[in-house]
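Now for chain A:
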Amino acid sequence: MQTYSFDQKHIIHIPTEKALTTENLQVFYGDNHAMHDASLEFPRYRITALIGASGSGKSTYLRCLNRMNDAIATVKGKIIYRDTNINSKKINVYEVRKHISMVFQRPNPFAKSIRENITFALRRNGIKDKQELAYRVENSLKSAALWDEVKDDLDKSALALSGGQQQRLCIARCVAMKPDILLLDEPASALDPISTAKIEETLKELRKSYTIIIVTHNMQQASRIADYTAFFHMGHVLEYDKTEKIFTNPQIKATEDYISGNFG
Partner candidate 1 sequence: MGVLLAGCGSNSASSSKKSSSSSNVKITAVGSTALQPLVEQAASDYQKDNSKVNISVQGGGSGTGLSQVQEGAVTIGNSDIFAEQQSGIKANKLVDHKVAVVGMTPVVNKGVGVKNLTMAQLKGIFTGKYKNWKQVGGKDLKINVVNRVSGSGTRATFEGAVLEGAKAIKTQEQDSNGTVQKIVSTTPGTISYLAFSYVNSKIEAPSVNNVKPTDQNVENNKWKIWSYEHMYTKGQPNAATKKFLNYMNSSKVQDSLVQKLGYISIHDMKVQKNASGAVTTK
Partner candidate 2 sequence: MNSKAANNVATGVIYLLVTAVVGILIFLLGYILITGVPHVSIHFITSAAESFRAGGGIRDQLFNSLYLLVLTLIISFPIALGSGIYLSEYAPHNWFTGLIRTAIEVLSSLPSVVVGLFGYLLFVIKFNLGFSILAGAIALTFFNLPLLTRSIEESLEDVPNLQREAGLSLGLSRWKTITGIVFPAALPGILTGIILSAGRVFGEAAALIYTAGQSAPTVSYTNWNPFSAASFLNPMRPAETLAVHIWKVNTEGVTPDALQISSGASAVLIVVILLFNLAARFLGNWAFKKMTAAK
């Protein structure tokens, strides 16, 4: 395996409004230094893709952004959201996650009905009004492009849906919470091309109202949907730029090798 220098980096600053910023983010699993010094800025109402080989630290990084790594890792550095460093013990993580929501690699609907999957968290957050709930169910399912397929079966178990439908339900579940930022961890990796295409459509729609950060190992996917792309390698962010620049004119050797398939 070819080794690349970690000293050479090309990371741009975002000229437009920033939804989320990390400064010198580092992650340790015990003694294992899994993420070095990641400083990135994420633009508002844009899709940012995080790419890199397996084990490059992109998922680890993503999971830090809404503090899902708290229980298993030590995270150092700053995560700035709304002028606030949310990587701090004083911060209420549950509030963080209401604003920064996450969709996982494997679809994980609750073992409940389709409707309950969406309303469960809403009701726990104090939304009791039936009309409001029904409105949110319909709206979120529509924005996840699932409404037409399930509108007659809302009380059926979510587990009876296909994998692609389940994943879109998980997206709808997040959207219903009206978060600010959507984090997606390889949301289409377990799905077939048709489902993948649907999810990509959905994301393009959601981009109008949400900031989206997506981890993907599929470079075509990144080039199709992302406005910005960050390249991760062995726990370092080596390059971050507009997507078309990354794919047409990468500044770093490692990035170039990775996207041209000469990696490793």
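Picked so that all candidates are chains of the complex that A comes from, given by their letters.
Throughout what follows, a contact is a pair of C-beta atoms (placed from the backbone, for glycine too) under 8 Å apart; a residue touches a chain by one contact, two chains touch by 3 or more; residues count from 1.
If you're wondering where the values come from, they're calculated on a predicted model, not measured in any experiment.
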Practice task
State which numbered option touches chain A in this complex: 1 or 2.
Solution key: 2
Practice task
Over in the complex, which chain A residues touch candidate 2? Could you list them?
Solution key: 66, 68, 94-98, 101-104, 106, 108-113, 116, 120-121, 124-125, 155-160, 170, 173-174, 177
